[in-house]
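Here the complex is missing a single protein chain, while all its other protein chains stay put.
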Amino acid sequence: MPELVQEVAPRELTMAQAINEALAEEMRRDPSVFIIGEDVAEAGTPFKVLKGLVEEFGPERVIDSPISEAGITGLGVGAAMTGLRPVVDLMFGDFVTLAMDQMVNQAAKIHYMSGGKLKAPMVIRTTLGATRRSAAQHSQSLHAWFSHVPGLKVALPATPYDAKGLLKTAIRDDNPVVFFEDKLMYQKKGPVPAEEYTLPFGVADVKREGSDITLVATSSMVYVALEAAELLARDGLSAEVVDLRTTFPLDKETLIESAKKTGRALVIDEGYERYGVTAELASVIAEGAFYHLDAPVKRMGAMDVPIPFSPVLEDLTVATSAGVAAAAKALCGRA
Amino acid sequence: MPELVQEVAPRELTMAQAINEALAEEMRRDPSVFIIGEDVAEAGTPFKVLKGLVEEFGPERVIDSPISEAGITGLGVGAAMTGLRPVVDLMFGDFVTLAMDQMVNQAAKIHYMSGGKLKAPMVIRTTLGATRRSAAQHSQSLHAWFSHVPGLKVALPATPYDAKGLLKTAIRDDNPVVFFEDKLMYQKKGPVPAEEYTLPFGVADVKREGSDITLVATSSMVYVALEAAELLARDGLSAEVVDLRTTFPLDKETLIESAKKTGRALVIDEGYERYGVTAELASVIAEGAFYHLDAPVKRMGAMDVPIPFSPVLEDLTVATSAGVAAAAKALCGRA
Amino acid sequence: MADSEVKLSVADAAGLTEVGLEQWLHMYEQMARIRAFEEQVNQLYLSAKMPGLAHLYIGQEAVAVGVCEALTRNDYITSTHRGHGHCIAKGASTDRMFAELLGRAAGYCRGKGGSMHIADQETGNLGANAIVGGSAGIATGAAFTSKRLGEGRVAVCFFGEGALGQGLLYEVMNMASLWKLPVLYVCENNLYNEYTRYEETTAGTLGGRAQAFNMHAERVNGQDIRQVYTAANRLVGRARGGNGPAFLQCDTYRFMGHHVGDIDRTYYRTKDEERTWREERDPLPLLKTWLLGQGQADQSMIDQIEREIRDEIAAAVQFALDAPYPDAHEVTQHVYA
Partner (left out) sequence: MADSEVKLSVADAAGLTEVGLEQWLHMYEQMARIRAFEEQVNQLYLSAKMPGLAHLYIGQEAVAVGVCEALTRNDYITSTHRGHGHCIAKGASTDRMFAELLGRAAGYCRGKGGSMHIADQETGNLGANAIVGGSAGIATGAAFTSKRLGEGRVAVCFFGEGALGQGLLYEVMNMASLWKLPVLYVCENNLYNEYTRYEETTAGTLGGRAQAFNMHAERVNGQDIRQVYTAANRLVGRARGGNGPAFLQCDTYRFMGHHVGDIDRTYYRTKDEERTWREERDPLPLLKTWLLGQGQADQSMIDQIEREIRDEIAAAVQFALDAPYPDAHEVTQHVYA
């Protein structure tokens, strides 16, 4: 989080406002930026994140599309290759399934396949996160897939500050960036300076310092980790919380150094655990901090089940602060 | 590999023949099995794997489709839900990008979403593997994606024997199974008994026993590992080669026990390394064999680049036996 | 006709399939059941008793009921995020539906599916689908099975006009037409894709999309169940007889929001428009008026139906509210068959 040297109370924005502001600023700065997606204009998306943008930038730059995820992504690739900077809105992260060819076979590869001559500078904004009672096709966190694909970058901010800074970076990046927003965090508030700033990709953020165990977390799970750290503090355990911010580029160094320091690491992510983001992070730490680890690296992804509708079941599928704290305690030999 | 107690020389089939035979046997056994895909009938696919099937089973059960990967997969899901057992042919593994919604949001979830009432018993046969000079959109090994998804099973056989046994199991399985065949192994020969057999999912196969290091490999990389084991043997190192056979269900026990025994493990896969199958395998081993490992688990996936056309570049992207042997030696402190 | 000119001439019954009073009353009852169910769902939402959201079918009842009335229990349907109406019309019972919407173990999917994934194998409902257009392949595949096994079943694929934005529809319509599969694509044009007017997202006509594949296409006033039923009956019979798929556009309107939380709608459609549809094109009064006007039915029959449904819905929702949640261990059940 930013170290605010001002004396005045920092400006607070919700995550939705921060994202909106990032888009508005970039659209003002660069006329080649435009937004395309379903119900993005007057409706401002079902999450209301884009509210007001069509009024400022007009329907030529904030475009309501047919319900054609592959089509709008493909159109975005072509527009990006010819000089524009599209921000394609895929309402729910689950709908990326419809646009995979355009994202993975087209956007991600064109720079390489053309020997560096063409490029596709575009952002695909989408969502992740469960516990919204939206059931199996509207709740997934599929960022592991894109993290796997050379040519793509993947950001998943946890705070309004990070969201704004990373989204501005994403828009300016010359590569396709998949930008994951947690649906349930849109109303979360946090300090966001009024001045212009961007945040670099590939730099994890230590959201809390600690010495006994490292909790590596992404997106929504950063809060779970921070709460778990509070719980652990009550038990006299000092947890360091590292927010990844981008799964690729991956800040291996920060992860490994933190794990070396604490000797223990637990990685937490809202994607399915199996073959998911936690696997990469755990194996990077296990390899990089091998000689410093006092316990195996532990992973906590979402349960490997399609996400159930019933609240009593759904809540079981995602890591909780109590669960993380318990696992961390066990790792520290305090079970 | 099967322990053949017969005295006669075992029957040898190519991988293509073994797959063809598995399909023919299952189609004879069960009239609900049918094949749909592009150029699967008279052409028998561009790889000629399905040769002769349309002649035996007719165009009603071996169906040439339009070039509609999403459509045929979706049709397959519906057919599976209503009593048939489709085998959907997606010619190149790269084309799964077009069918992800049907595979991941529909087929994989219907059993769970319906509370166990509906099911989608189907096989999606597709390919993986590079070094065929087919460039970035015809060379990927994307099995990590499906391994990540609850509700799917994923098989990737390395020998004709395994291919036949696993494919028959896949067809009989009541769940959607994604079945990956290495394009370059179709002509590889191996013993396949004439008698009926099936192979269980979730059982890794120790293709070679050893004591100094465990090489875990999948599909094409099993041969790379076996060759590397030969090279290592010349240097007095005894490598155990474990062929995963299915990434899910995952035979954690065999991996972990082998790593515990040898104290060292190297995992090799043809998918992109980053956030790929090697990450899961490495972290499972690192966690499960933590107190027995003498060195960090090392991963060798494909290079994290879109697959280049030029042979001189393409060959650099995939693990080779020499590379594996060198890495294994280094792990054993013999660099 | 222009897309918004959906008028109903109650007097004109020419060309309608003749059915007995009992069947008309059954259709009325089914529409009333959907209406009452959905009003109750809205109440559950407003009183914070229902988890998540739901997309109400109010206003569109004549489509689901008119089409399903032309089907047998054995026939298949696939449905959408706005699927309660299809589910009821195909024969599901409202108690287990409410239980599903409330995430209870007694629900059709043991609470695991919820509003957007209700399925009921017993009545041939292969499931609602939260992916717009996502069930088009499934319906086509079900028709494929029927044809392959010679079962004589027909599959109906319900979808909103917005689903024609999805490429999948075209892929499967091509195959259905090529292979003469017994499938009926029922496009419910309620004029909006969420919060966007469909003309803004739709070039050409809706039916033209099917005709391009040499598929027979028809268009009816979706508020007049007599027309819907007549057309569906003919097209289902056609499909069952081996004459291939068809596309049926039903012009309709959702009276409520896109989902229960969509309260302020004036930024995308006028109150006037809503009023016109509600007051002049409500499928229930339209059928009732016709039945009464014809002297076929009398008011007491209608009253009785409505009374019974009120009681049924009250009992059904109570059943659901009292029903237990699934056990925690169920979370890992049914991932694999």
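Each chain gets a letter, A, B and C, in the order it is written, and its residues are counted from 1.
We take it that a residue touches a chain if its C-beta (ideal position, glycine included) is under 8 Å from a C-beta of that chain, and two chains touch if they have at least 3 such contacts.
All values reported here derive from a predicted model rather than from experimental measurement.
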For the chain omitted from this view, which of the shown chains does it touch?
A, B, C
Looking at the full complex, which residue from A:D174, A:E209 or A:D235 touches the chain that isn't shown here?
A:D174
Tell me which of A:G71, A:G93, A:G210 or A:G288 is the one touching the absent chain.
A:G71
Touching residue (missing chain; options A:K51, A:K119 or A:R132):
A:K119
Among C:V19, C:L149 or C:L178, single out the residue that touches the unshown chain.
C:L178
Given C:T17, C:Q121, C:Q211 or C:T332, the residue that touches the chain left out of view is C:Q211
Going by the touch rule given at the top, which residues of subunit A touch the chain that is not shown?
34, 60, 65-66, 68, 70-84, 86, 101-102, 105-106, 110-119, 121, 150-151, 153, 174-175
Touching residues on subunit B - with respect to the absent chain
38-39, 41-43, 46, 64-68, 70-71, 94-95, 97-98, 132-138, 303-306, 308-313, 316-317
Which subunit C residues touch the hidden chain?
165-171, 173-175, 177-178, 200-205, 208-209, 211-215
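Convention: only the chains that are shown with their structure count from here on.
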With centres defined by CA atoms only, which chain is the most remote from subunit B?
C
Would you kindly tell me how far, in whole Å, the mean C-alpha position of subunit B lies from that of subunit A?
31
So, what's the distance in Å between the C-alpha centres of subunit C and subunit A?
37
Among the residues of subunit C, which ones contact at least 2 other chains?
109-113, 117, 129, 131, 134, 167, 335
Could you say which residues in subunit B touch two or more other chains, in rising order?
101, 105, 112-113, 150-151
